[in-house]
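Below: one structure, written as structure tokens.
With one protein chain removed, the remaining protein chains of the complex are shown where they sit.
Going by the order they are written in, the chains are A and B; count residues from 1 in each one.
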Amino acid sequence: MKNKFSIIVIIFFLIFCFGIFYKGLDNSNIYAPKIKDKKNIPIFKAKDFNSNIYINSEKIFKEDTFYIVNIWASWCVPCRTEHPLLMVLSKNHSAKLIGLNYRDNLNNAKKFIKELGNPYSQILIDSDGILSVEFGAYGVPETFIIDKNKRIIRKFIGPINKEIVEEIKLIIK
Amino acid sequence: MLANQIGYYSLISGLLLSFLLCGVSIKDLNSSSKRINQKILSLSFLQLVFVIVSFLSLILSFINSDFSNETVFNNSHTTKPLFYKISGTWGNHEGSLLLWLLVLTLFIFLFLIKSKEQPKKYRILTLLFQQIIIIGFFLFVLMTSNPFNYLFPIPSEGLGLNPILQDPALAIHPPILYLGYVGTSIIFSSSLAAVTQNYVSREWGQHIKKWVLLSWIFLTIGIMLGSIWAYYELGWGGFWFWDPVENVSLMPWLTLTALLHCIIVLERRNALTSWVVILSIATFTLSMCGTFLVRSGILNSVHTFANDPARGIFILIFLFVLIVLSLGIFFLFHRENKNNSNNFFWLSRETAILLNNWFMMYFLSVVLIGTVYPIFLDVISSEKISVGPPFYQKLIVPFLIPFLFFMSLGPRLKWIKSKIENKNSLIVTFIISVILTFFIIKNLTTDLLFYTVLVSAAFFLFFTTLKELFVKKFNNIAQTVAHFGFSLLVLSILFNSILSSEIITNIKVGEKYNYSKGKIFFKKIEERQESNFKSIIAYFEIKNTSGKIVELKPEIRIYNQPVIITSEADIKTTLLEDKFLVMNLVKGNEYFNIRYQIKPFMIWIWISVLLISLGGLMSLFKKRYEK
Partner (left out) sequence: MKILKIFIILFLSISFSQLKADEKNIKLKSKILKNIRCLICQGQSVYDSESDFASSIKLIVDKKINEGLKEEKIYEFLREKYGDWIIYDPELSKNTYILWLLPLLLFLLGGVIMKKKIKF
């Protein structure tokens, strides 16, 4: 009797493990977190790109609108590819684009903007990458959507493409 | 081109031979002849030949940079040095599966010719069970991982091999590791065969022990080579990261070591029959499980192969078929040895071996649970956590203390019933260990109590085995050497970890950096162009307080196909310590970031693993009449 019981237990255990591993194969192993709980935007002070003065985060995000925070750098090649799409998004009046210039040389960054255009209503300097960590970013380029309640509701790692632009447009309607 | 055809059709032939072999074997099982049908041996040899031919064809394609072969295209490049073109054959998923098949077919053939005194049915059944595994792998290769896929039009250049894999230690690491890892298949097959024949006995134990030792020696050295590669190549100065792929090679080693100890009890006392079979099944199952975890993409690791869920599903199903089959056979056929009371006296060598198994299974559970728990958690609750070195260290290290003690005392116990002899000398050795430890450790670390106990335990094992080597007669010398090696391993790792120091700093050419025990001088930089990379060699002079100068030349390599930048550490090794210097580029700056590590007793870690393997080797060649 004891033998039969242990056999049944083992069979169930094996089926359980098999199921878990089978399901596990479907999940991607590249860790790209979906945002589970909407987090509030961090509170910080950053230097403005153009004026070189420190501004408070409350002042930056003060309006009652969606915000799109985009992390970029002049040395980042995919940032160039996504730039025209950012220009498209900047024409949309439902959201304001805030740029975070990541670990960059100010002159190079200014040249980048001059050459390709400025989609941002405001650009902040993140010379050591600390600001990006406050947002929970991995690197560059990365884009965050912030709702009217000042919470981060969506995150895109890597350059945005046409599908993502459509998705963003739907979110910020 | 032709090599592709030959290789592919050799694989098909090998698969067909499997079916033929199964048919002939089943017929021979039922035949009344006392001897095994010689055809079986010839067919098994033929199967081995086909696999060798297939393997050689792939190697040839790599050497010729035949990019009409998809595997060669994905993993090689015309500028690769010849040695690495060859080793690139098994450095990729498809090629490594050919290596699996090679070891599977080689071992069953060797088994057949070396087991002539064994019962006929047992040998045939071992072959049959092994063929199930072989068929599974042939199907896996042909259906999901064919190394002989055609590419048309033929590309003119390949995608190249990851330069980190271009290293001599890593080139021989897979073949040696597989001889151990895949070699456990024979133990699996033969133990299942023995169970069906009610042959799990003293005689079988004596016979199978050689195979257990053989796999164990290769597995030990294979794991060591992997660690050596990580130490020399990965540039972080570490040699074990509790990375899933490392854990996956460690798990079969733990069960195999436990099995090795149980076989000794089986030989002597004809006991622990069920446990021996369970361990044999578990060892190969863990090897297969490891293959699944590493190749299916389910785990994230430094050294995962190409991820492909389709392959993962195949291995998963194959793995579970094997588990169900083996457990089924065990439950159906296994009969307990009724005349043997399976209870051991508490103070006896058998009990000591049981203690070893108890701890080994615990260590196994820590490594296994740590490795697969994140998968379970992710599937069940979508939470992702990391299980890193702190987990393994916290759960394993404290248990090493009693483990080391039991290792010192166990071998001194006699079989069946024993007394502890020479209690006084033991106590003296113990006191010496503690005092020695205390004086060495007290200025070195803050965790005084913990380290004192741990290091004392290691020293205790060290001195008791050392004494046994010099004072006692030479019975069980193999075991003493292996246990001594283990004590040396623990001591080297502990002292290395306590005494290592590291300096991290940014430095420009021509600059000097002062630290507490000396000066680092960045002399100059040289740039060189090699066949498939550009190299930046930095010359450093390190002068310590006694005025001795050591020159270290770390290198940065910029590969051309694929474009990868690697840092090659320069390591100066002496018996006393390793000096380790690695250099990294700092983006957009003229200065470099360097890490200088002083690592005492590093080489003793490798020496001690070699000693452990030597013990195994000595046991393998021990004469039958020695006690």
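The working rule: a residue touches a chain if its C-beta (ideal position, glycine included) is under 8 Å from a C-beta of that chain, and two chains touch if they have at least 3 such contacts.
Since we're looking at a predicted model, the values are computed, not measured.
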Omitted chain - touching chains that are shown: A, B
Sole residue of B:Ser418, B:Asn544, B:Asn560 or B:Asn584 that reaches the chain not shown, by the stated touch rule: B:Asn584
Per the touch definition above, residue among B:Ile124, B:Ile208, B:Val276 or B:Val366 touching the missing chain: B:Val366
Of B:Val387, B:Val453 or B:Ile603, the one touching the omitted chain in the full complex: B:Val387
From B:Asp28, B:Asp66 or B:Asp243, residue that would touch the chain that is not displayed: B:Asp243
Touch list for chain A against the chain that is not drawn: 31, 33, 39, 102-103, 128-130, 132-136, 138-140
Sites on chain B contacted by the missing partner chain, in the whole complex: 236, 238, 241, 243, 300-302, 342-346, 351, 354-355, 358, 361-362, 365-366, 369-370, 373, 377, 381, 383-391, 395, 399, 584, 586-587, 593
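By our rule, only the chains that are shown with their structure count from here on.
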Between chain A and chain B, centroid-to-centroid distance (C-alpha), Å: 41
Complex contacts: residues of chain B adjacent to chain A: 292, 296-300, 307, 309, 312-313, 316, 320, 323-324, 327, 331, 375-376, 378-380, 384, 588
Chain B-touching residues of chain A, taken from the complex the two chains share: 3, 7, 10, 14, 18, 20-27, 29-31, 33, 75, 105
